[in-house]
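Heads up, one of the protein chains got dropped from this complex, but the rest are sitting where they should.
For clarity, chains are labelled A and B in written order, and residue numbers in each chain start from 1.
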Amino acid sequence: MSILEVSDLTVTFPGGVQAVRGVSYEVERGEVLGIVGESGSGKSVTSLAIMGLLPKGAQVSGSVKLYGRELLGMDEDELVKVRGKAISMIFQDPLSAFTPVYTIGDQIAEAVRVHQKMGKDKAAKRAVELLDLVGIPNPGLRAKAFPHEFSGGMRQRAMIAMAVANDPDLLICDEPTTALDVTIQAQVLEVLKTAQRETGAGIVMITHDLGVIAGMADRVLVMYAGRPVEQGSVDDIYYRPRMPYTMGLLASIPRIDGEEGPLVPIEGNPPSPSALPPGCPFAPRCPMKVDMCDDEEPPLTPFGDGRHVACIRSHEIEHKGLTGTDVFPVPVIPPSDVLRVPRAERATVLELDDLIKHYPLMKGAVFKRRVGTVYAVDGISFDVAEGETLALVGESGCGKTTTLQQIMQLVPPQGGRVVVLGKDSAKLDKAMRRSLRRDLQIVFQDPMAALDPRMPIGDIIAEPLRAHGKKDVRARVAELLELVGLSPEHAERYPQQFSGGQRQRIGIARALALEPKLLVLDEPVSALDVSIQAGVINLLEELKNSLGLSYLFVAHDLAVVRHLADRVAVMYLGKIAEIGTVENVYDHPAHPYTQALLSAIPLPDPEMERTRKRILLEGDLPSPADPPSGCRFRTRCPKFARLSEAERRRCVDEEPRVTRLANAVDHGAACHYAEEIEVITASDDQEEM
Amino acid sequence: MGKYLLRRLAINVILVAIAASLTYMLAATTMSPRAAYQGRQPPVPEAVIDATLDAYNLNDKTPVLVRYGTWAKGVLTGDLGKTWNGGSVNDEMGRRIFVSLRLLIIGTIVGFAVGVLLGAVSAVKQYSFTDRAIGVSSFVILAIPVFLLATLLAIAAISLNRGLGFTLIEYTGEYNPQLSGWDQFVNRLNHLILPTISLSLGVSGAAFYSRIQRNMMLDVLGQDFVRTAIAKGLRRRTALYKHALRTALIPASTYFAFNFGTLLTGAIFTEKIFSWHGMGAWLIDAINQNDVNSVAAVTLFSAVCVLFAAFLSDVMVAILDPRVRVS
Partner (left out) sequence: MRSKVVLRRLLRNKQFRYGGITLILLVLLAYVGPFIGPYDWTEKDFMAFMSPPGGDHWWGTTSIGADMYAVTLRGMQKSLVIGLLVALIATGLAAVVGAFAGYFGGWLDRVLMWGVDLLLVLPSFLILAIVSPRLKGASWIWFVALLAAFAWMITSRVVRSMTVSLREREYVLAAVYMGIPRWKIIVRHIVPNLASLLIIDATINVSGAVIGEAALSFFGFGIQPPDVSLGTLIAEGSRNATGYPWLFAFPAGLLLLLVLSINLLGDGLRDALDPGSNS
């Protein structure tokens, strides 16, 4: 018997905006249902509607049945017995999901006491047990800590502890790992699996990450524009998608095990819920669109084997056995001329030599005093050759953003050297710095924050031109807009009238205005949806080749890096752990951290995910204010754990430097016991090293 | 934490010292206590006036810095100087300070408590009749300056008493000296009613805090942790009062410090209009009488009050917010 049965659920917000338009699904005991969709597809609203957590103005219709009991329209007295007891929910951002003024333990105990008659002491004890269950070290002490004293991963564990406190039948997880780093994400997903085993609950897993779903879900529901467009078993959806949107989505994801070369973009943007196209909502972006698609919205129809597809051409797709790459046109990106010259003969556009940036660690609100030092960047060296893309990757707190700011500021560094286009930043005068800024430009992560909301985009793009006294600004702005795939007529509009992907294109146009030689890309696609991301990545690739640019690309998404970068440097706690060509680092990682990082990334491939072996890291990133002695990674290093006492001494006492690996031209690792292994496709069947 | 508070205190003492000194200088250079003696009939000889003013450290023929030095030395030893006609400022202050403090403390507590409560109710029942009623009345009250509110209250009390034929609500003075014991206590309470209302209702009191608290609460209501609290099975109302109200009190407490200055000004008007012999009324009399030392004394008092309120507001935030406490 199914736990939850949702049928024809619709949600209408004030103003007549339909965010969810007819969602139906069932969840069985012990089953994981994945709901995938891009932002604005209505996936989160659906789950909030089920829990009755939508704001008052929202109108919900249809039916939500828990063990046959209707939840919609139930009064609060009954509903409070269901919430947190039969159905629990895990939210995306664990920091804002806890009340800041109460301790974690109190908040979990409160959840226990709401549903179980239990004394305060017993509930507190139960809270500690639950924290222990989700793998929080020292749970007795940590229960007395406040939410802000927990790291992101720990908070999400505590959130899971709270959700399973009353042994729920169903867990709804709304993007539970989106705010976390990959290695932490792998830990939390593991905890979720444990929690499910312990409780036997059904799980509804809502996410935009097709990799996470592939490893977790039994069945998948794909949503687009407020409606499910395809539903079926996880293997069917991933290997035999029959709706062009699903096909495009799967084809557009960059993969860490993927080939280099252009990605498959889905043109256009998802429709706004207040202005849906007449027929199929995906039709305007669909390469398989025929006239009939505009006539009416295709219903979700059964397709055999418990699958449902909403596309009038699904049978044709089945029949011809089409895949995403068949349907969606793959752009051809001309190769770069510069890259034909061997790397050693090309000019160096950026060189970092033992760069150091330490921050004072301040305490106190009004009278700040120094209580320590944050070793944000602690001696890193690399160089970028002309026409090449170097990716700087690492998890939050590793110092990659600080490195980037040090480069962009063009001021003398605290220690080491920054040389941009042959000019040492310590030896610049005002005029030289100004002229150097023309050749060094940046594209920011958040396309909303990077554009002044009060300026029309024409002015935004013209700003660098005017600042450097360029003539004929208007013509150049039009030219730039065309270059990034926007129409010159858009110059009059304001940033908020554009979608995320378009805004990022505007940011790129601004950065290119002065024809720079080196472009710094700060997580340029991480705020974008997958289907939009592919287009921007392709644009960056194309611009690099046609304009002869060099990129320094900062990212945390290793899959994107694989597609865009030529070389990659992996950072950990202010140091470089491993550096080399993309092929070398991805296929034969030598540093245990790189290995763990690569193995933690979920692949959008259910079969591989099922058999894949993960290297799970213990605990959180240590504080950059108090890094471990010797090798900074040793506290979490799986290799360190396997070493003998004598071998460990070296890791504790001696800091490893980046050394070139014997059998490679461009590959170095900072590990005393570096050893190349393959991790991306490594499976359980392979033997232990 | 203790060290932090001590440093904070030290800075505050310096601020008070500078504020009081500046005001003394300003008062000493612009006010002329001499005028009170010059206009007398029969005329007082100039030498006599000088001698008197010298004795009170009020002579404008003495350089202002010298007068300031004498005054500052006195203040440091706990002597606030002489009034324009030779009385002791300390004695006068001793008589008045508790009158003002009683009004200020009661007014603050009543205003804050009532305001926060109404604001919370208003936010929880957003768009209901209660919310609208509270909103409209606080809006109208906010538009009435304290001096007007006090005057209106006094007029209303006079009319009411006249209509009833006896004095139900006292509208002038602080107590009736002819009564004693229990009767005098009740009489004092009666005298407190109108000034407390006028001080704690308006711009610096309940109406102000209710607007702030409502906005803060509404900000908090949309946040994820309230949703979490409901998702784990709390009733909406419980979640709001237990999780949202508690969190929304933090920003409201920071407004406490900003608002205290307005409250002090309000107290000046209230005391004057209801003929209370407090610090505020003294200030107005002192300015009218060119009484430099009294003005400086009141400044000292009000600067100490403002900084104490800021300090209290910090302590309150530290108690309410664990994030501030730990760092």
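Quick note on the criterion: contacts are C-beta pairs under 8 Å (C-beta built on N, C-alpha and C of every residue); 3 or more make two chains touch, one makes a residue touch a chain.
Model, not experiment: these values are computed from the prediction.
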Touch with the omitted chain, as defined above, among B:V16, B:L104, B:A120 or B:V226: B:V16
Contact with the hidden chain (one of A:A58, A:M408 or A:A664): A:M408
Full-complex contact with the absent chain, from A:V6, A:V234, A:I442 or A:V484: A:I442
Identified contact with the non-displayed chain, of B:L104, B:L192 or B:L283: B:L283
Contacting the left-out chain in the complete assembly, out of A:H319, A:R454 or A:K471: A:R454
Subunit B residues that touch the omitted chain in the full complex: 15-16, 18-19, 22-23, 26-27, 30-31, 139-140, 142-148, 151-152, 155, 158-159, 162, 203, 215, 218-219, 222, 258, 261, 264-265, 268-269, 272, 283-284, 287, 295, 298-299, 302-303, 306-307
Where the unshown chain meets subunit A, residue by residue: 408, 433-434, 437-438, 440-442, 444-446, 449-454, 463-464, 467-468, 493-494, 497, 510, 514
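Going forward, only the chains that are shown with their structure count from here on.
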Between subunit B and subunit A, distance of the C-alpha-averaged centres to the nearest whole Å: 53
Subunit B - residues contacting subunit A, complex: 4, 7-8, 222-225, 227-236, 243, 246-247, 250, 320-324, 326-327
Complex contacts: residues of subunit A adjacent to subunit B: 48, 51, 53, 55, 76, 80-85, 88-89, 91, 93, 96-102, 110-111, 114-115, 146, 148-149, 162, 165-166, 363-367
